[in-house]
Structures are given as structure tokens and as C-alpha cells.
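A single protein chain has been omitted; all remaining protein chains appear in their positions.
Order of writing sets the labels: A and B. Residues in every chain begin at 1.
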Amino acid sequence: MTSYDLLVIGGGVNGTGIARDAAMRGLTTMLVEKKDFAAGSSGANSGMIHGGIRYLMNDPQVTKLACLDSGYIQRIAPHLLFRIPFLYPVSPKKPGEPSLADRALLYGAECYFEAYDKYQPLKNGKPHTRLTDEELHELEPGIVSGTLGAVTMDEYGIDPFRLCALNARSAAAHGATIRNHTVVTRLLREGAAVVGAEIEDARTGAREEVRARAVLNAGGPWAPKIAALAGVAVRIRPGKGVHLTLDRRLSNYGIICKAVDGRDVFVMPHEDSSIIGTTDDDFYGDPDELTVTQDEVEYLLQAVEHTFPSVRSARVLRAWAGVRPTLFAYGPLEDALSRDHHIYDHEEDGAPGFYSIVGGKLASFRAMAQEAVDLIAHKAGNSQPCRTHEVPLPGGEAAAPSAETLGREHTVPSYAAARISYRHGAEAERILSLAEERPELRAFACSCEGVTFAELLFSLREEFASSLTDLRRRCRLGMGVCQGARCGGPAAALLAGELGLSHEKALAEANAFLDERWKGHRPVLAGDGLAQAELFQCTYYATCALPRDGAPERPWR
Amino acid sequence: MALTADVVVVGGGMAGVCASLAAREKGAKVLLVARASGATALSSGAIDFGGAVADATVGEGARAVSRQPGHPYALLGDALPALLERTMAFLRRHLVSLGLEGARVAADKCLWLPTPVGTARPAALVQSSIAGADLRNLSSRPARLAVIAFAGAQQVEAGLVASGLSRLLAPLGEAVAAPIDLYRTREDALRSIAELARDLDRPGRRDLFAASLLRAANAVRATHVLVPTLGFADPAVARAEVERTVERPVFEALGAPPSVPGLRLQAALAAALRAAGVRTVDGIAERSGDGGVQIVRGVECQPVRAGAIVLASGRFIGGGIRCEPGSGLLHETVLDLPAFAAGRRNIAALPSEELFAVKASGAHPGMAAGIRVDAAFRPLDAATTVPVFACGSLLGGFDPARDSGGLGTCALTGLCAGERAAEAASRAGASAVAGR
Partner (left out) sequence: MKRLFAFFLLGMRAVFLHPIRQLFTPPDRKGKAGFLRSYAPEALVPATVQDRADLVRFTGCVNCGLCDAVCPLVAKLPPSEWRGPSLFALAYSRASPELPHLRGPVALLDLCGTCTRCRDICPRGVPLLDIFAFTRRKLAQVDAVRADASAPAAPPQDEADAPAAAPGFTA
């Protein structure tokens, strides 16, 4: 039986971050994830590496650390970050009649953002500015007229799927064993102590036992379920958050809008599109069974419409939901819940060797991982320092060559080269060199997001991807305008060829990918989206005759 | 100046063209208004009438789908089998350049053709360059089918197609992927099948292609050859020429959008209109103030005087039906008729499982949205001064992605609507039109 210093359960940003940190400190580490990296909450958030401006009042130290960590993430994965200037417009409560309170709000916001400026240099951020109504509309004419002005601030966006995958890859490069699509079926006990787990390959059903000196539960919304395997209780207050994706950028700025209930809802550029989010509602269901309701879609659109009326004519590509694994508290409204995190050493609960990490936020994953590994490494007598803030993630080692140069050298469209550079940084060259041996790999598998077959193959070989939905997370396959209407067949063909899948299995993979695309498209079907859905449906189920449930394999016998 | 015609048809896809040709055959003067090529050009080009599951004949399949609630066939009653045969003959007659092959009578079975992912899909009628790939026929003998890959994406896909066809041809036959040595540059890897089809149309290319195919077929000892395309123009001639060199049967594969057979079908429909003397106008048709239709092109607006109107404006892709994102209400776009899916007008409000299944492959009545018509294909809610008929995808009640017939249903309903419109125009409108 294999034995590890640390077994991490959960492949979200915490789990992968912890696995990386532990492996870099020389702990023998295994990570198991039941689905795929960032398949849960870590992939269903706004994709922001923010500096924690909301903690400025209660705990400026938290803000400082968050900004510092944002700076570190820029250092280790510069290619993945993109700057988002935020606009915070203030409109009078009664249109056309600005009150003293309205003016005070704007002035207060400016002072608040000015206080935040102090920490901006830590993350290479820009200072705030205050804009008059006229200046605001020169910058963004789409904002509703008659504001009192706006205050701006600076934050960063990131591709959260790649962040998690890169953490996992880095962990593997430092010796960790990484298993996605692997479920923990039970924990191994010796007396009271947790000494490992029985794990099951979700694809083959093969089970094995692994021993570990420490088992860490980083299950996010699933953390209570995992804790229950050890007979201990971990309480969270799960909050469902829904986002919408638009087909293109509504604005180049992040815009802070007020929802009908007074909450802040953001519309922000994310890569080539805009995302709108988020809702925050207590969630009592199964985090595996998340669906988006029409009410949630309408709430978000209404919130943005209030500040940015033309959002109503924008094309909504999909709606998606995630669950925040917020720390438990009885009493506060969802929004007022602390985004703090907690690391439990369950020795106190009679389960020595078992730890849980809950709460927190995407932006502070690295610091949280450091804290968790400090605790575990210390117990194991390991005093190696944390280096996750210094050592680059794969692709972050150097600047990527320019898209034009890459495109010219490898005979790929500059669009593909630009997207590959963003997603893979310094590894872009290596990926495109796959197409030098197999020329067909330079073709687009997904033209909307500029995904070449070479990029898919790289992710299959080096990034633990083994399904089309994994490839969607690694390379944005099918995340663009057509939502997978063209790429399902070609990508399934590549997958089958590389993994040696049977035809039946390859089509099942295609169907699973299409189901996942359809899931997000379905709640927002209207307008142009219905034409897209018609093309999607007819391409796959009429032209390609993908097998549906109960259809005979060979129709003519 | 107003345009005049006995019958004005809105929509230039399969349904609109069949309606125009049918009305023309009845002696009507026909004007066809089309904004652009619709979903027909995006089809695989294979014409099926629905219900081909479980190896039913064309007639049995159509009868089976006519029992689906709301399917347009249900309106035809006992006339369906005869209409089916008339439609097949009608299509063969008007689309001579495609050399349509397949079913001749309703008692014939469908062809089962290879798809771009290595499955089989049914077709009652298909272009002659494709028909030979009927997998039922091929599987009855020891065949070794070479799945030819050009370059780029097709090369990646050929393995999947071959593995799928091998399953379908077993136990007697098998399929094997075979790359050709013609398109070998780095740039060629980025070319689509449509681009390569145009390249094959250039002088001298076909011979090079055939020679390359021969080498590829020999290398894998193939008995039959399946190619992604033979070029756009004259597929029948191209096939004969290539077969002479390759010394084996050669067939074309169906393609995913934009497929060469689909584009060819659209071109053949346009040619049929010209041959029949149907006048076509580019533009958007909309309701005019006097209860008829007018044609809008940019800022120009031209009224149309007609004895009857046929709506064949398609569904969501074609733009005949739209659901406004704000209101969520389905409506028809030319005359602004109400449209329905699963009996509901408002589909944006909670797309429940009644309208759209959770799984992509599930049943989606929402995708079969359409307007309501009476047994004569006349919209229930049209308040126009001239008789209106509807056909094709606009009718709703059928979903090409759910075995309920795509192009075939459009052709059949187009034929019906066109004939009825011509009769109505000659009956009621003849004097009015002639009087002008």
C-alpha cells in the first residue's frame, strides 16, 4: 500500500494550492478529486483576484494580506491575470434630485477607495480616481445618465480553471500524486486516528487504499460530507451564487450595480466576454444538483439594467451556479457572512490525523494553503519554508512570445496564438510545437475561443484532462459564442484517438460534454440563443445522429 | 411600384422553394421573397420524412410521426401516403442536377448514411454521389471501406468515423481511416471541407485527387472509398471520373454545417426556381398596412399585390419565429402571428422540463415551436386581406433533431401549401389581381 505524508481531498483552489505547497516543501503528497480541478466552487465564481477592499473597515490587516497575495499571484502566473478597472457610479435615489445623502455616499466612497489606494502598490494596482458624471459617460456611455459621478478602483481577473490546473501540475512536478476523477469512499482508521482513505477511480470503479500521516479535507461545499466519513462535524453555511455570461464584452470596465434589494452586483469583463454576478442565497440542496432558475437570471439582469440599460439587448450565453462554502453563522444575512476561512485540526474532535479547511475566497487561496501546510508540516517535523509565492506556476516563468510571432512561426491564426499565449504563457511555444510533428493539430477544434487541437492534446497529455468537459476547463473548449455547436465531434475524435476510446465511449463523452453545455444554455434560451440551440440540436442529433437513450446501435436490424 | 404575383412566397429554403414550384406547376405567377439562405443550406443535404427508427419504410415512418401531437402530417390524414410519393417524385423532377436517389415509393426503406461522427442517419432521398454509401447495403457484403482524410480537422476525425463505421459494417465489413497525400502543406491543415471542395473544382485538381485516392485506397486495400467531398460542382460527373481512376466505388460523406451537400442542395433549389420561371427578390417581407405584405430592403419598401401568401420563413435559424428576450413571447416575424411551443406562448418564463429537457439529447418541445394552422395549412390567427398558407419549420410540431423529419417535412408541407395557395389565388384572387 502506498503511503503519503499528506492526502488532500478536493481539487479546488484550496486543495490544489495545498498540494502544491506541501509537495514543494518535500512532503509526499497525494491529491484526490472526485470530478476535476475547479469543477465546483473554484470554477463557479467571478474569477477575481481582488485585494479585499470590503475588509478595509473591519480588518485592514486582511486587506493588506490580500493585496500582498494578489501581488504574489501576479508574480507566479503573470499570463493568467488581466486588469479590470472598476467603476462605481452613484446615482441619486430619486432620479434628478440628488440629496445630501447621495453626495455623502459618493464622497464617502471616494475616501474609502482612497484608503484602499494605500495597499494598491502591493499588487501593482492603480490609484482610485473620481469622475464627474460627464467624464464617466465619456469613458462609458452605456451607464445610465444623471449620476452624481463615479469612483474608480483597480482589480484583477483570472481564469480560475487554469489557476487550479496549474497548481495541480506544479504539485505533480514537485512529486505529488494527482488523481482527478477519483472518489474517496471511506477513511482508514487505526483506533481513533485517520490514517488514509479508500479511493475509487470514478471511471473504472477500481478501488485501492492509500495511507497518509495526515488527511486534509478541502472539499468546499462537500466538506461536511467528507468530514462525516471521519465521524466529525464541519458546519458551513452554503450560499448559492449564480452568474451569467454574455457573448462579448458589455464594457471594458467592471461596473458596480445595485440590485433591487440593495446588494452590489457586478458586470465585469472576463477574457473576451462579460460576466454578471452574483446572487447570494442560502442553499440547502445537494451541491451536485445545482440548477439556475429564471428568477435568478432576471434578478441579475434587472440589477445591471438599473445602471446599464442596454444589458437587455445583450445576448446571454449561459447561466451557471456555484456554492460558496461560507463559515457557519446563525443570524446574519447571506451577504454579511464572513468570507474568512478556518482550518480545523480534528484531533480535538477525536479524529487525529484529519484536518478540514473551509471558507475563504479564491483570491487568498495561496495564503490559506500556506497556513494549512504550516500546521501539518510542523506536526510532521518539516520546517521547510513556503515558496509558493516565489516559484512560478507552469507557463509563468517568462513572458510568452507575441501572438504574431507565434502565429507566423507555427502557421496558426494570430487569434489562436493570442489565446494560447494567454492561457499557457511561456508554454505556448511547446504546445504549438506539437503541430510541427502532426500538422493537422494546428486546426481549430473550437473557433469561438481559438482552441487548436494541439492545445487539447497538450492538456490531455500534461494537464490531467481526460474528458471533453475537462478540456473545456483547461482550454475553454466550447465556452464561446456557439456554446459547443461545432466543436463536440472534432474534440471527441481527438479525445478518442489520444485515449484509445471505443467509438461508443467517444460518443458518450461527446454527449456528456453537450449535456454540460446545454445545462447552462437552457435557463437563458431566448432571442438569438434559440437559433443557436436549433443549430446545436440539429447538428448533433439530426446531422450527426448522436445516439440517444434507448436508440438501437444499428437501426436497420 | 408594387410587385404583383398570384402567389407570393416568403422564405427561400426547402419549404419556400417547394411551395413556389408547386404553385408554379399549378400555373400561378409566383414571387419568392428571401432574406438569405436559411437552415436548408445548413442541413446535411439528406432528405428524410421522419420516423425512420426501427427500420420502418418511408411510409410507415411518416405515419408514425403523424401520430405525434401537433405534427403537420397529422393534418393530412389519409392523403399522407399519396402526398409522400408525390413529394418524392416532385423533388426528383425539380432537382435533376442532384440526381436524387433512394426511396421511390412509400413502401421503400430509407438509406442509412455515414455521419461526420461515424454513426448512421436515415435519408429517403439523397444526392447520387452520396447514396452509394448506404450502410445497410454495404454491411451485407465483405467490404473494406477506406475513410479518406484530407487534412487538419478531418484527419483528426477520420479515426472516429472509421471506428464507428466498422461497428456498423461488422461482421462482414470494416472501415479504416486512410489519409491522402494531396493536401500536405502546413496551411492545408487549416482548410475546411468547403474550401477543399472549391479547390477540387479547379481545373486539373480532380485528376490529382483521383490519383492520390488510388494510392490511399491501395495502401489500405480498400474495396470502397468514402471521401469528405468530391467538389461542389457536378458531383455525379466527378464521381464517375474519380471512380474510373480509383477502380472502386467512391462515395461522398454527409457533413456537419456548413456541409457541401447542404450548400449544393441550396444551389439546386435556386436553379430549380430559375428553371421554373419563379421570380425571386432579396429582402425582408413584413406585414403592410393594408393587410398584405411588403418587401423591405434597407430603407426601400415595396408593396406586393398577391392573390395568396405562403409563409415559409423557417424557425429560429431562418428567423420565421422569434422569442423576444425581454417578454419571452414567441411570435412569427412576417405577419406577427402568435407562435406556440407545447401549447405555450411564453417560453422564457421558466424553461421547464416540459419545454426543454435537462439533457441535451432529451426531448425539447420548445425547439418545435411554430404557429397554429387549420387542416388547410392556413394560420388560425392571420388577419390579412388575402389568404395565407404556412409550411415548413414555421409550422412547428416537428423537430428534425428528434426523428420527426427535417427537409422531407418541409418539402411535403411546401408542396401542399404551394398548391393550395395557387388554387386559392386563382379562385378568389384572380379577378382582383387581373383587374390591376
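The working rule: a residue touches a chain if its C-beta (ideal position, glycine included) is under 8 Å from a C-beta of that chain, and two chains touch if they have at least 3 such contacts.
Being a predicted model, the structure only gives us computed values, none of them experimental.
*Asks:* Which of these, A:Cys111, A:Ala206 or A:Ala398, touches the one chain of the complex that we don't see?
*Replies:* With A:Cys111, A:Ala206 or A:Ala398 as choices, the missing chain is touched by A:Cys111.
*Asks:* Which of B:Asp6, B:Glu174 or B:Asp199 sits in contact with the chain that's absent?
*Replies:* Considering the complete complex, B:Asp199 is the one touching the chain left out.
*Asks:* Which listed residue (B:Gly159, B:Gly292, B:Gly318 or B:Pro387) would be found touching the missing chain in the intact complex?
*Replies:* With B:Gly159, B:Gly292, B:Gly318 or B:Pro387 as choices, the missing chain is touched by B:Gly318.
*Asks:* Mind listing the chain A residues that contact the chain we can't see here?
*Replies:* Chain A touches the chain not shown through residues 56-60, 83, 85, 107-108, 110-112, 114-115, 126-127, 129-132, 135, 138-142, 152, 154, 247-249, 251-253, 269, 271-273, 310, 313-315, 403-404, 407, 411-415, 417-418, 442, 444, 447-450, 480-482, 485-486, 528, 531-532, 535.
*Asks:* If the missing chain were put back, which residues of chain B would it touch?
*Replies:* The missing chain touches chain B at positions 35-39, 41-42, 186-187, 190-192, 194-195, 198-199, 257-258, 263, 282, 317-319.
In this section, only the chains that are shown with their structure count from here on.
*Asks:* Which of the residues in chain B end up touching chain A in this complex?
*Replies:* 39, 42-44, 52-55, 109, 112, 115-122, 135-136, 139, 151-153, 155-161, 163-164, 166-168, 184, 186-190, 254-257, 259, 315-317, 319, 322-326, 328, 347-351, 356, 358-362, 364, 366-367, 369, 399-402, 406
*Asks:* For a test of understanding, state which residues of chain A touch chain B in their complex under the given definition.
*Replies:* 293-294, 312-313, 316, 411-413, 435, 439-445, 453, 486, 489-490, 492-494, 496-497, 502-504, 506-507, 510-511, 514-515, 517-519, 522-523, 525-527, 530-531, 533-549, 551-557
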